[in-house]
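What follows is one structure encoded as C-alpha cells, with my remarks underneath.
Every protein chain but one is kept in place in this view of the complex.
First chain written, first letter: the chains are A, B and C, and each begins at residue 1.
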Amino acid sequence: MAGNTFGTIFRLTTFGESHGVAIGGVIDGCPAGLKIDLEAVQRDLDRRKPGQSSIVTQRKESDLVEFYSGVFEGTTTGTPIGFAIHNTNQKSKDYSHIKDSYRPSHADYVYDQKYGLRDYRGGGRSSARETASRVVAGSIAKQFLSGLSFNAYVSQVGDIALDKNYQDLKLEVTETNPVRCPDPDTADRMIEFIKAVRKEGDTVGGVISCVIGNVPVGLGEPVFDKLHAQLGKAMLSVNAVKGFEWHKQWDGHLFQGSF
Amino acid sequence: MAGNTFGTIFRLTTFGESHGVAIGGVIDGCPAGLKIDLEAVQRDLDRRKPGQSSIVTQRKESDLVEFYSGVFEGTTTGTPIGFAIHNTNQKSKDYSHIKDSYRPSHADYVYDQKYGLRDYRGGGRSSARETASRVVAGSIAKQFLSGLSFNAYVSQVGDIALDKNYQDLKLEVTETNPVRCPDPDTADRMIEFIKAVRKEGDTVGGVISCVIGNVPVGLGEPVFDKLHAQLGKAMLSVNAVKGFEWHKQWDGHLFQGSF
Amino acid sequence: MAGNTFGTIFRLTTFGESHGVAIGGVIDGCPAGLKIDLEAVQRDLDRRKPGQSSIVTQRKESDLVEFYSGVFEGTTTGTPIGFAIHNTNQKSKDYSHIKDSYRPSHADYVYDQKYGLRDYRGGGRSSARETASRVVAGSIAKQFLSGLSFNAYVSQVGDIALDKNYQDLKLEVTETNPVRCPDPDTADRMIEFIKAVRKEGDTVGGVISCVIGNVPVGLGEPVFDKLHAQLGKAMLSVNAVKGFEWHKQWDGHLFQGSF
Partner (left out) sequence: MAGNTFGTIFRLTTFGESHGVAIGGVIDGCPAGLKIDLEAVQRDLDRRKPGQSSIVTQRKESDLVEFYSGVFEGTTTGTPIGFAIHNTNQKSKDYSHIKDSYRPSHADYVYDQKYGLRDYRGGGRSSARETASRVVAGSIAKQFLSGLSFNAYVSQVGDIALDKNYQDLKLEVTETNPVRCPDPDTADRMIEFIKAVRKEGDTVGGVISCVIGNVPVGLGEPVFDKLHAQLGKAMLSVNAVKGFEWHKQWDGHLFQGSF
C-alpha cells in the first residue's frame, strides 16, 4: 500500500531516511538452502557508494550492511533476512534555515504536501540513499540466480552514445573506468564531457543498458506482471529515471533506463 | 501472484481467452456513491474495437459489456463491479492444423513452455483482446477522476513524428482521423505511410503520448510505487509495448509508450 | 484492500449481490493441467442450495454456474477461471417499504453507514448467497487437492452435541440425513429440536466440524500465515460464524466453526 515493498515471491520491504538512525529492509521469500556470500553483498554496496571518483557526486556515504536474521552458518534458512545500514553522518548541525526551502527537482515539496511534514535534514525518505537497500536485496537475488548473467553499463552520457551493439562490446571492461562504459574510447569522451559539465556547475543525464543472459522461457507472469513490466516498474521507481525500454533477442534480454 | 490483478485500492482482476466463452473482470475498491454512465463505458469499448478503419487490423470484435454487480440505480455501491464481454465468434472451426505451430512474435511458445498446454484456437489469454477488460476499468476510473484530464494521441508512426509540443496541439481533433493524431497534416502523412506498409504485407510501430492534466500533488506512493512507475508497469504490460517515458511539467504530466 | 479477495497462490476474487444480475468470481493461480470435473462443481453447489429440506430456510436459490475461461478441453490452462451464477429471482417488486428498515442481526445498517447507500432489495453483498462463489472455488481446490480428504459434518445443534470422537464416527453417512450429522441417533434428535425451534419462529446455532486427512507436513506459511490461521480467517468470514477451533492429531486435522 504505502509503497515500500517490491516483489511477491521474493519480496523486499525497505525503511530509512538519509539522516535517520539507519536504513535497511526485510527480504521475505528468499529460498532456503542458498549458500550465501555476504562479503559479495558488501562489495556490491561499495560499488554503489557515491564519491568514488572525481566525476560523480562527492557526497560521502559509508555503507556497512549488518545482517540480523535469515542466514545460519552461511546458508539461508527460508526465514526473512533482516538487515540494516547505520547512517554515520547524522551530524547535529542546524538545519532550521532549510526547513522551509524546497530544493528544485527534489521531492521535498511533494512530501510536505502529502504528509504534512517531513524530515527536513536532507532528502529523508526520498533520498537516493534508499537504493542501498535495493542493492543488498539485488545482490542476494543475483546469487540465487547464478545461472543467469547480468551486465549493466553506461551506454550514453548527454549526446555521447555507444554506437556498438552489446554483442560487439567487451562487457568485462565495464568496471575498469569510472564512468562504467565498456568501450574505452567512448568512456574517455564521456568522462571529458562530464568534467566540462561539472565545471559549469551542472549535471547531465544518460542511458544505462543491462544485458541479462540465460533468461528461462516463461519467467514472469502473464498479463499485468510480465517480466519486462515488472522490471520497468522497478527501474522507473529509482530516483531520476525517466524512461525504460526493452528488447528481446535470442541470446539475451536487453533493458535500458534513461535518466 | 498469477499476474491477472492490477492496482491496490482500485483493483482490477481480469479473466478470459480470445476464443473462450467470455472475457471480463472484477473491479474491487471503486468508491461508493459514484454516479456512473455505463453507456460511456460502452463508447470507450467501441473506440478500442479493431476493424474501425482501413488502416488497422480487419479482425472483427463486437464487444458488448454486461455489468453484473456493484452498481445500483446508476450509482456505485462500494461493492465489487463484476462484468463480462461475451465472445461472439467462437466458431467451431478446425484448429488442429495450428495446434503445434507457433506464430512468430507471439506468446504461443512461451505459454506452452510455461503451462504445458494452451488454448490453441487463437492468442488465448495472450491475445490483445484482453485489453478490452482494461478499457472497462479505465473508463470507470476516468469517471471517478473527473477532475483530471486525459488526452492520449499517436505522436509517431515509423519515422513520422509530431514535431510539436502538446501545448501547441489541438488535442480535441485527435478523434477526427483514423490514426488519432491531433495534427491533421501529420495524420495524413501517417495514414499514407501505413497504407504503403500494409500493401507490402507488413506492420509498423509508433509512439502514443498521453497528457494528464490537474494531477494532484502527492498522488501515488513513494519509493517503489511512484505514480510514473505504476503507470510504466501498466503500459509496459500491454501487448507490443516496448518502452515508456515520462516528463513532468507545471501544467500536466506527459507519458509516452512506444510499440 | 476492499475485502473481496482470498488467498495468495490460489486466489479467489468474488462479486455479486443477492438481487443483482449475477454473482461470481475469478480464480487466479489454479495450476495448469488439472483434469477438471465441472459437473462435480455443480453438485457441490447443489449441496449448498437452501430449501432442500423442511428443517432449513425455504428460500429458493437455483444456482447454475457458468464457466467463462481458464478451462480448455476439460483441463485447466493456468489462466484465470472466470465464472458467474445468474440470479433468477430478481423480481421487479416494490422494495421501497424496506428501503429504510434495517433487519436486526444483519449488516444492512453497517453497509449504509460505511458506504452511504446500499442495494436495499435484500442482503445485497452481505447476503449469505455470496458463499456460492466460495463453493465453486472450494470445489475446484478440492479436486486439485485430491490426495487429501475433507469430511465436514454438523457436530452440535443447540445443546445437542455429538459425544463421539471423529475416529469413532462413520463419516460416510453424513449425507444421508438433512442435518448432516454422521451419527443417525444424534441426527434424529437434532432434527426434532430444529423442528421445535422452527415452530416457535426461532432459529438455533450449532457447530460444524471438519476432518482433513493426509495434510502434508509444512503446508502453510510460518508466523502470520499459519495454515490454521488462514483457515480460521476463512471460516470466521462466513456469515454467522462466531468461533473457530483447531486440533492437530497424528491421523488428521480437526477444525471446528461455531455459529
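Observations
Heads up, the rule we're going with is that a contact is a pair of C-beta atoms (placed from the backbone, for glycine too) under 8 Å apart; a residue touches a chain by one contact, two chains touch by 3 or more.
Everything numeric here is computed off the predicted structure, so don't read it as measured data.
Note that of C:Asp37, C:Asp168, C:Asp188 or C:Asp225, the residue touching the chain absent from this view is C:Asp225. Set against the missing chain, the residues C:Ser126, C:Gln156 or C:Ser209 yield one that touches it, C:Ser126. Listed here are the subunit A residues that touch the chain not shown: 1-5, 8-9, 11, 13-17, 20-26, 28-29, 32-33, 66-70, 72, 75, 77-82, 84, 111, 114-119, 124-125.
Touching the omitted chain from subunit C are residues 1-6, 8-9, 14, 107, 109-111, 113-114, 125-126, 130, 217-218, 220-226, 228-230, 232-234, 236-237, 242-247, 258.
The definition used in the following text is that only the chains that are shown with their structure count from here on.
Distance from subunit A peaks, on a Cα-centroid basis, for C. Measuring from the averaged C-alpha position of subunit B to that of subunit C gives a distance of 36 Å. The centroid of the Cα atoms in subunit A and the matching centroid in subunit B are 31 Å apart.
Per-chain Cα centroids separate subunit A from subunit C by 47 Å.
Among the residues of subunit A, those in touch with two or more other chains are 1, 222.
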